[in-house]
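Some notes on the structure that comes next.
Removed from the display is one protein chain of the complex; every other protein chain stays in position.
As written, the chains take the letters A, B and C, and residue 1 is the first residue of each chain.
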């Protein structure tokens, strides 16, 4: 998509499999068109990475394998033992994915052995704080109404050898990893270890990152819900900013490396005057900096709403250089840095700054209806992929099609906003902020 | 998209224009990549109709022109006089579109003469019940929070000659028509009349139909919001059905010719046991019919939730054969027909049926955040198209790109659900309903 | 309360009990003030029916017994076997009441035998469609988030003898009846039959009627939630009415004998132009009638929002004279009568009428936070009353205090809006409707 900064070279998009698919699918679909019965997805069906012609850019090579049910699959339902694990921060829709996986394994393919690991990858280690749970359709019946994940989650990598030992010990031949960037790295390590052992275990990832920063993937579940609640928080900031003399509303949102939540919530609310994202270099002080802009807006309009992604402007923040359990570098709190800087600079002229951090309210929300539908599609295609013996892949989306993306391709980088894109132009148009907020943007 | 029944032949997708674009755009965008400034859209940029390879279907020919700001445009901002009209039933997001159009014409292109016609196409006739209103950024500032349309709307065609006379009388050279199928036919007629007169007036449509049934277009604004509220109504029906002995919850939703709202709300809620759409032939009585299914479900599970699109099963409904002001054939009320049929058939065995019709609550809602963002994109690209002298087109979406679709191609048919698609398969999986609900499906 | 039409004479407000309360309460509360421990409610504590002085009305005699935990109670926890039944139409908060009852019986008084009857009073008969369920804290843990009632409900009286036989057969000594007017009549009949048999079974009612029409009771649970959702439906009607030329939005709400939902939703929304309640005589045609008013408003303001309670204007409706299972007289549908009358009268002048009936969406909603708190208080005080051996009573509210009201007093009439009250004056002020809508109000 033109809105993101694509990698310059297309990676290998070939999907791995455990072996030849020689089991007829039990799904009773069709291979004919117009017979009123849905078709299997041919195994050679692919969608182009770049569907555009004549747009002035070189045509990007390559295509993604399409997801969907295969006519010939690898596993028989009654030999499958599947595990599900949810990792990383909470995100709307995790329960919808769990539920749809269990139902589709059970009712679609006749799988009867499904377990859920508790609290992320640590649940696959002997040190698991809680034992795994046995899953059934009854158990997941109403969980889509709940926020969070019934399995629990945690951050943090674990040694692949140890986790694969657990899979062996439990006799699993299928592992579904629901998570973001770090989780996909973990899944890739598990996949590599399995391959090293020449084991017959499929590893399939489902992209969950509220930041929507996974590469080769248009959309992650929960993002739509997150944007809608973030827009509500921005509305509150706007009310607070306009309700006080020289009012400033400052909202901190999710976005460690990519500003998609911040940018989209800005476009949804239309009440933001300054959007700061990790992709955008900015000064705090100085002629072009944030403080100068806020001062000018207070002078001319009497109020100002600023939205900042948690990962923006990290050069302005002191950190300890450490990393969290997920391997994420500790981020300093740019929200508090801006809060203190604006207060320090402008309090003398009169100022009423209100700071809002809705992160956990957003993360804990249940999925909205668009995400609920999307979660169902992702989960079902993840099940189809694993049953077909596909492995080492993430189920992604591209041009509204569901795809199989090799984990090795996913973990090569992160999707970020291109400042060149019309998407970012829309944000700048909506806020009225200057294109340039740093004396020397290149230096940042 | 595979989920819809595409027309068998691709129509001419060439976009018309008023003449050579020789005015430099005032937008100050770029033509270079990676310079941190968004680019103009090259006039030859197109997106493929079918981006898939090897999926077992013949590759569909053709491509859509991409929407977006052009480097050379047709109109100077200070010579433009633009009109906006909203037609048909209410739909979430109409005010967002109006607002973004006015702001983008005003701030982006310097247009200062913008008027809004009241109450649909009748506002373009001498018999208009209310005079047009003069529009400005101040006037539209907060309207995105409101449901409905500040301009008012109405159903009904008007004679193209009369409407073009009005455009001439008011000196307009740009008309934006926000509406559905009937509106696009009206816009096409206005466009044809303008061309016959060789007048210099651009006509640009923005797709608004809560049914999401416009051809060559993935998504209409308001649809996402509609599905989310419809899912809430289904939830109520489920609570009522399970709260009474042998409870039946029956929900009637929008969808004259296409069941997208019904099908999507079914997938979002996961609590529907029978989804009936216009595309699906079904009997009411008989061995395979609706009553037999409802009876069996009450017997085995004690409750049943049925969702029916307003246009489903019209062969079971007596109508007067007339049409409404939009030219839509009067639909008999299949919701009430089913209500009476279920009550008549099953009341003797004990039954508690609750009937819910949330249509106007859905139509009157303000846009959710996803639709709010989408409305902004549609409106801005509609403005870019008209400023570039493009005419006789609708701004559509395809593979997440915004496109220019000739009105002539839009009005050749309607988008419907393919019963062959994986989308419909997902619905059937979610409800557990039989694939076949009629003795002789072909006869319907 | 001055807002309601009180009965002219105060009934006997003496509460019955099963016998002397000689068991010390296990609650470990206090009888001292200012010791930081909540006090037992003295058994002689009462709240005045009329706390006003000098308001120009004769002081109403009498007082209600205050609800709350007693120091000496009648039952030992381990001898109690309690039954819970929910009756009548759904209402927000039923599950909150069930949950709080179970938890308070279990954790507060050590009761371990609690059953829930399915689907209303029919669950207390041998013909019960489903067997009773055994209840525990685990079972009710999360049910407050759900609309409806996990026990199911139904309308309809059953013979008291049969129901008391069931209580005996199951060895119950406590029955909680959650319901409205009809349910309280049923509970009164059960109570009388128990007294006739000199049995040792407490019968306690909890007032559930979305109409808020129970006598000697300020507020019923679910009413606050109902008003808030009704106000949303009115908002939709307003958007529809203003979005069309000569638009009329017509909303039908709950209210068989009392217009509290209609009047309160009118006050909450401030967008209603005509509110019609059962207490208000009105003509449809004629000089003072509804049609004349709507016509005039369309002429002068271009739109009109009408809200009508289901029980309003029954003299204008043909009914079959029958009654439903609850003994309620069949109401003709005044909403449809008005819809047809307005269409018939005004269609010739142009009209766009949208009809909204949100009843089941309202009834099926979960309780909002105010109702959730209120349900907890009601349920706990119902448990305290039954444990103390109080019987034949309903837990009510008066002047914000929770009270014990004899069922015999509750069933003597219904609470209605006094057209003399400042409450109704506020409605008339808010709508701008004429005080008089009938040629001869007295005749209605």
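Assume a contact is a pair of C-beta atoms (placed from the backbone, for glycine too) under 8 Å apart; a residue touches a chain by one contact, two chains touch by 3 or more.
Just so you know, these numbers come straight off a predicted model, no measurement behind them.
Summary of contacts with the chain left out: across C:128, C:372, C:393 or C:408, the touching residue is C:372. The chain omitted from view is touched by exactly one of A:78, A:130 or A:296, namely A:130. Contact with the chain that does not appear here is found for just one residue of A:90, A:190, A:203 or A:428, A:90.
One chain of the complex is left out; on subunit A, the residues touching it are 90, 118-119, 122, 129-130, 146-149, 152-154, 232-233, 235-237, 239-240, 242-246, 249, 302, 350, 352, 354-358, 360-361, 363-365. Although one chain is not drawn, its touching partners on subunit C can still be listed: residues 1, 29-31, 33-39, 41-42, 44-48, 51-57, 63, 66, 68-69, 99, 104, 107-108, 144, 218, 224, 227-228, 231, 264-265, 267-270, 368-370, 372-373, 376-377, 380, 399-401, 419-422, 424-426, 429-430, 435, 441.
FYI, only the chains that are shown with their structure count from here on.
Centrality by C-alpha centroid: the chain sitting nearest the overall protein C-alpha mean is B. Of all chains, C has its CA centroid at the greatest distance from the CA centroid of subunit B. Note: centroid distance subunit A to subunit B, computed from Cα atoms, is 29 Å.
Centroid to centroid, with C-alpha atoms defining each point, subunit A and subunit C lie 47 Å apart. Computed centre separation for the pair subunit B/subunit C is 42 angstrom, with centres defined by C-alpha atoms.
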